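Only one protein chain is missing from this complex, and each of the others stays in its spot.
First chain written, first letter: the chains are A, B and C, and each begins at residue 1.
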Amino acid sequence: MSWTRNEMAARAAQELEDGFYVNLGIGIPTLVANHIPDGMSVTLQSENGMLGMGPFPIAGEEDADLINAGKQTITTLPKSSFFDSATSFAMIRGGHIDLSILGAMEVAENGDIANWMIPGKMVKGMGGAMDLVAGVKRCIALFDHTNKRGESKFIKACTLPLTGQNCIDMVITDLGVFERDKAHNQFRLQELAPKVTLDEVKAKTEADVIFE
Amino acid sequence: MSWTRNEMAARAAQELEDGFYVNLGIGIPTLVANHIPDGMSVTLQSENGMLGMGPFPIAGEEDADLINAGKQTITTLPKSSFFDSATSFAMIRGGHIDLSILGAMEVAENGDIANWMIPGKMVKGMGGAMDLVAGVKRCIALFDHTNKRGESKFIKACTLPLTGQNCIDMVITDLGVFERDKAHNQFRLQELAPKVTLDEVKAKTEADVIFE
Amino acid sequence: MSKVFSTAGEALGGLCHDGLTIMSGGFGLCGIPENLIAALRDSGASDLTVISNNAGVDGFGLGQLLETRQIKKMISSYVGENKEFERQYLGGELELEFNPQGTLAERIRAGGAGIPGFYTKTGVGTLIAEGKEHKDFEGETFILETGLKADIAIVKAWKGDAEGNLIFKATARNFSPMMAMAGQITVAEVDEIVPVGALDPNFIHTPGIFVQRIVEAKCEKRIEQLTVREA
Partner (left out) sequence: MSKVFSTAGEALGGLCHDGLTIMSGGFGLCGIPENLIAALRDSGASDLTVISNNAGVDGFGLGQLLETRQIKKMISSYVGENKEFERQYLGGELELEFNPQGTLAERIRAGGAGIPGFYTKTGVGTLIAEGKEHKDFEGETFILETGLKADIAIVKAWKGDAEGNLIFKATARNFSPMMAMAGQITVAEVDEIVPVGALDPNFIHTPGIFVQRIVEAKCEKRIEQLTVREA
């Protein structure tokens, strides 16, 4: 059985460490916040200008002046701080954020990622994604291994316009976990989802990955 | 009679306008603050991180955490704000300060100024002077027309290392006032101190200045 | 020479002309200068270049200026919430320049701080880097981005005083402090104008030097994604 979205998020949460400052992208990455281990102190950054993002508010307690980067209403925690966008991206670009977990349309075997634009379709914009992949210390891409047509999204070279080059350190899909091996400059299969076979993941992976 | 230091400061204060944000250098320029016309709102910036500098404190009310760029104890005003050095010099470099009044060792006829370094002597540093002359909208140099040996300090070309080039808009000395004529790119005598003769100021000015 | 105006329309009085470059604060609909945007629409000024992280939604925020075709070009990082924007853009009626969000924020700060250009690694190897100068620092490649300025910056703050000192609330701060620095003329609308001296000088986000005009105005403050949890 491949992992569900929630299981993928739970697996990604295992990459968190105590004291980490983390930026979570929109979509599946947002779910990672639900799996932070008890007793572990992880501070979530929202790139619109907040550290220490709290949970969604109880109905009636929402504040239009307090949203996350997905424009959802949120709350503060005792440790929270607010700042302007220049300071927020100084944190990101300056390498102060320990971990970014973000979605992807394609990830290439060299660590390139594409997740912002499909030529011919209306382009909404990259938002903060290019800053995050370029600046954050460690980037994990969290995405379904194949697209709706069954084609691999973990490929030899990105076909879509890049969000960043050579910046993804780990890939987590519904089929397994792939860690970038710095020495070989290549991804290596680290873990398979339950009941997913090596043959299946090999068949669905276009990227040249170390499987042994 | 040439102007005293205090009269020079008073004359410089005539260049202030209502609503101006002003940075005053150390020495004679500091005295300008004593001559701000009643009813005129002028906000003094201190480049160590303050707008709305108030007067010196009453003895016993000094605060070691509240000083000006000359390291003197000062006070706040109701309109005051504090900020960091990067923001302070964003104001200066970004052209937000209307007027800077500063001392000079030499000013040249092309608007160059030297006021930070004498080769062979111990150099204390330029502090914020280079930023001020490069960034502030209008710069007035306030200095004695001649040095102790009677030599002109308003000269053809600076002999000392520059603080900034082509940046002085007005010269006020103990002998008179010289406004930079933008059209001719040349200083023009605008006003003589009482009982100072045209011949005297001509004799003491090495710079090629328009006197008529 | 008071900085205080009675209405948003008066606060923009004499400033609005065709062809201006306008910066408008806010992230999504959070912290947008609602009343000044509406006043800008009412001014009729057109052929505007608007620098703003987003483009509002249909009929609200900058969406109002899109409906009236007053905007010629947007410089933004994300414009996904606006159908009219999409229609005009796909129809070739609207120019669009995308900037990575952090690059946009830093370009605006740079413009206000007298910095005409800076190097960043954001966007290296992407479409964003095309045509831009590349330069290596300590073996890594960066691209040159330029400072951005505006004829007018319009921002929304929480409280302000007659000196133009501003404080912002929560994440409504976002781009506004930098835009206030980068506007030739900066106009602020605030929830509340307080007496000079009421704001603690240690905690002023935008010193008055960056604000030329200020108006107290009531904001609707729409929420784009109301998201709640079980009590």
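The rule we apply is simple: contacts are C-beta pairs under 8 Å (C-beta built on N, C-alpha and C of every residue); 3 or more make two chains touch, one makes a residue touch a chain.
Computed from a predicted model, the values in this text were never measured in an experiment.
Chemist: As a test of the contact rule: which chains in view would the missing one touch?
Modeler: Listed by label, the shown chains it touches are A, B, C.
Chemist: Which residue among B:D84, B:E151 or B:D208 touches the omitted chain?
Modeler: B:D84
Chemist: Provide the residue numbers of chain C that touch the chain removed from this figure.
Modeler: The list for chain C reads 106, 110, 113-121, 135, 137-138, 140, 142, 146, 167-170, 200-203.
Chemist: So that we can see where the missing chain sits, which residues of chain A does it touch?
Modeler: Residues touching the hidden chain, for chain A, are 18-19, 21, 41, 43, 45, 51-52, 76, 78-83, 86-87, 89-97, 135.
Chemist: Considering the whole complex, not just the chains shown, which residues of chain B touch the missing one?
Modeler: Residues 46-50, 55-59, 62-74, 76, 82-86, 88-90, 92-93, 112, 117, 122-131, 134-135, 161-166 of chain B touch the chain absent from view.
Note that only the chains that are shown with their structure count from here on.
Chemist: Imagine the assembly minus chain C, everything else where it sits, and name the touching groups.
Modeler: Excluding chain C but keeping the rest fixed, the chains that touch end up grouped as A | B.
Chemist: Compared with chain B, which chain's mean CA position is the farthest off?
Modeler: The most distant chain relative to chain B turns out to be A.
Chemist: Measuring centre to centre with CA averages, how many angstrom lie between chain B and chain C?
Modeler: 35
Chemist: How many angstrom lie between the CA centroids of chain A and chain C, rounded to a whole number?
Modeler: Distance between chain centres: 28 Å.
Chemist: How many Å are there between the centre of chain A and the centre of chain B, using C-alpha atoms for each centre?
Modeler: Whole-Å distance between the two chain centres: 54.
Chemist: Mind pulling the residue numbers of chain B that touch at least two other chains?
Modeler: Residues: none.
Chemist: Give the residues of chain C touching no fewer than two other chains, as numbers and ranges.
Modeler: In chain C, residues 109 touch at least two other chains, as defined above.
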